[in-house]
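Got a structure for you, written out below as structure tokens; questions coming shortly.
Here's a slice of the assembly, chains where they normally sit.
Letters A, B and C mark the chains as written, and numbering starts fresh at 1 in each.
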Amino acid sequence: MAHQQHAELLQTLHDCTATCNHCFDACLQEEDVKMMAECIRLDRECADICAFLEQAISRNSPFVSELAKVCAAVCEACGKECEKHDHDHCQECAKACFKCAEACRNIA
Amino acid sequence: MAHQQHAELLQTLHDCTATCNHCFDACLQEEDVKMMAECIRLDRECADICAFLEQAISRNSPFVSELAKVCAAVCEACGKECEKHDHDHCQECAKACFKCAEACRNIA
Amino acid sequence: MAHQQHAELLQTLHDCTATCNHCFDACLQEEDVKMMAECIRLDRECADICAFLEQAISRNSPFVSELAKVCAAVCEACGKECEKHDHDHCQECAKACFKCAEACRNIA
């Protein structure tokens, strides 16, 4: 992987992790938490796999491609759930997820 | 750390991780999710730090004692929140958390 | 997933994580560390993905199947590297890895 592409991908994963975790926290403080249950679940899934892939890439793991394929699927699912909700944190999260899903597909 | 104590502690951490994650999943499927918001948050905190400490112990980390101290505090907080709720998954989680908190204090 | 199969799989993943981390630690203390470099690398890969999958299963993640497929590949690779080395910790690790690889393929 070229160095610049590598750094950009790590940054995209980092942003997606942080945005999903912020959305997780914000969803738990919403008035209607029940409506956000699937969002809460997928925010955790997505933050965890993005953080995992970030570490895998930076330690030069031989399994980056396989992990990126899974990560793309998780980001896509989280983005689709988040974009259903009008909250700013969900809309921002959807954007970060779709951007990250595309970046992951590029290396999968 | 004596080998037997080591194996027991790893098992206690493993059980606490699994029980907290089960509680996290079950809380998200409850009728009243809002009431479970703090439980959901702390279940994730507790599962993550227990899993982290499990890895640290098994790789012979030089920081086990410091991590165990934090883990004891997280387990204690999660147990206290869980025991407020009547659901079986919360009551079981409280038990696993208090047991794990004590095990962590013993090595902190 | 039936409850019994679930509990067994979590235990298999737990054992593989602990065994890989012990092998990681032991390899770093060997006389000839250079010979163990690939083992050290794969021990970390394997411990991390097994711990990740353990958490995913216990929180009822929608992505267990995809993750198990990757985990099986990592376990297989780690087992193949470990079995090349005569050290007890490597031979034990190879066994734990191959057992875990099979368990992962069963749910992938």
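Everything below uses one rule, namely that a contact is a pair of C-beta atoms (placed from the backbone, for glycine too) under 8 Å apart; a residue touches a chain by one contact, two chains touch by 3 or more.
This one's a predicted model, so the numbers in the text were calculated from it and none came from an experiment.
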**OP:** List the number of copies present in the full complex, noting that all chains share one sequence and 3 are shown.
**Re:** 4
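As a convention for this text, only the chains that are shown with their structure count from here on.
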Subject >> Averaged-CA centre spacing for the pair subunit B and subunit A, given as whole angstrom >> reply: 25
Subject >> Contacts with 2+ other chains: residues of subunit A >> reply: 44
Original post:
In their complex, what parts of subunit B are in touch with subunit C?
Top reply: 10, 14, 17-18, 21-22, 24-25, 47-48, 51, 54-55, 58-60
**OP:** Using the touch rule from the top, collect the residues of subunit A that touch subunit C in their complex.
**Re:** 42, 44-45, 48-49, 52, 55-56, 59, 61-63, 66-67, 69-70, 73-74, 77
Subject >> Contacting residues of subunit A [partner subunit B, same complex] >> reply: 25, 28-29, 31-34, 36-38, 40-41, 44
